[in-house]
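Got a structure for you, questions after.
Of the protein chains in this complex, one is absent; all others appear in place.
All chains are identified by letter, namely A, B and C, in their written order; residue positions are counted from 1 within each chain.
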């Protein structure tokens, strides 16, 4: 196998996925983030890593954000937003976290592929990335990549597109100025 | 700003970046990973998160991998490979780690944008993703995205393309079988 | 308040706690660790940090260990051991993890204060540190320290005492030699 073949596979699959994402859902997510006091992200495995990248960017944009399990994680309240990344919506730990968190009445967004999951009753917004996951639903986009790579890549790109929408809504025009909020001990 | 605009920006910038990556460098990286006993990844911030996603996928492929700083990190030896993700090649902590690691004679790969950095003397292979970073070199691709988002996205996609090359070289044809190595307490 | 007063409080509380720990339970734990192929540790908050310190020391002793959620976490099997640190035995996430893990039939040890918890049905061994936790059971040792500090300190010291038992059982007499397994990129 040649690099060119894998490049073509990944980039064309991403084109297909993003053509099928509902713009309204993403813009609604940007609005909900801007309206929240704090944001908490949840995920497992590589999806958690992508949600942490989202969290880091939100902090650059001046939005206090944490991942559930972070050492300095504060208590969640009804003014906050919980964003769960989970393709199937059935991973045990995120589902348990959503159930506990829901007692404190934050808004809840689920970024996933499966529109009818154990998380559905708890969600204020579902942002669909219709990539094939373990569940292999009929209307999901199939991937030639390893495991859930396509979903994970899509979560990162979606997060970064959402960050651009937020910067615009917050009138942050000098993007370079964001480095000032960035960790400076590296 | 509309979602469609951010989608177009991100996907077209990724097309431009990947058209400018040298296939030989990526295939060489896949070969070096397959030839190593263990792989260690290094990075800071969002780049570290992307390198950790790379590490996780390499473990799925049966390659013992760690990030530097991981709790169960073992000692590095001259049979191992160190892969550093750093756009500028000048971040203090990765440079310090490369210097210490080099005493133990592992092979060293640098994934970055800047071809002449403090890391250059230590590198066995430089894989160039020519995205604009803080340094803003003349021959780098400029981005309309926030901070180094384009570089970080490119590291993830490059890692996943490299993983496909490795699966091919190791004759792993049943990609679904990889779930068996995956963490099962989620 | 003076330093001397806090010093006295902490050290005397630890003396009381350790006088009340059953030596047989700790020695049984050391035996079970030595008999396992891999060890997985679980906890939340500061207890997780202490369990991670345990994990790191077990790796030094040549025992492959991971925390649940670690990036390179492999699949758990019936040859492995899961050690949960949880004072109350009722934290939602560890309980969810124990339930999922138990399907794969590892041995399960619970280090905690509450002898009758949601985890009890899943435990092969309960190692009791009878410190007051949120539940405030009648037969627990009360503490003048902040929150669950006494329990967390006790978990760390118990882990390090157990590590000494394991080194002895494995005839590791040259303790200095353990540095060879230690991460060398620091």
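What to note about this one:
Criterion: a residue touches a chain if its C-beta (ideal position, glycine included) is under 8 Å from a C-beta of that chain, and two chains touch if they have at least 3 such contacts.
Every value quoted in this text rests on a predicted model; they were computed, and no experiment measured them.
Here one chain is not drawn; of B:19, B:96 or B:135, the residue touching it is B:96.
Within the complete assembly, residues 40, 52, 55-56, 59, 64-68, 70-76, 97, 100-101, 104, 180-186 of chain A touch the chain that is not shown. Although one chain is not displayed, its contacts with chain C can still be listed: residues 1-4, 6-7, 9-11, 14-15, 18, 21, 23, 26-27, 44-46, 49-50, 52-53, 56-57, 60-61, 91-93, 134, 145-147, 149, 152-153, 156-157, 160-165, 167-169, 175, 178-179, 182-183, 186.
Interface residues of chain B with the unshown chain, by the touch rule above, are 44, 49, 69, 71, 92-93, 96-97, 99-100.
The criterion applied here is as follows: only the chains that are shown with their structure count from here on.
When the CA atoms of chain B are superposed on those of chain C, the rotation angle is 180 degrees to the nearest 5.
Centroids built from CA atoms put chain C at 35 Å from chain B.
Among all residues of chain A, those that touch two or more other chains are 44, 49, 92-93.
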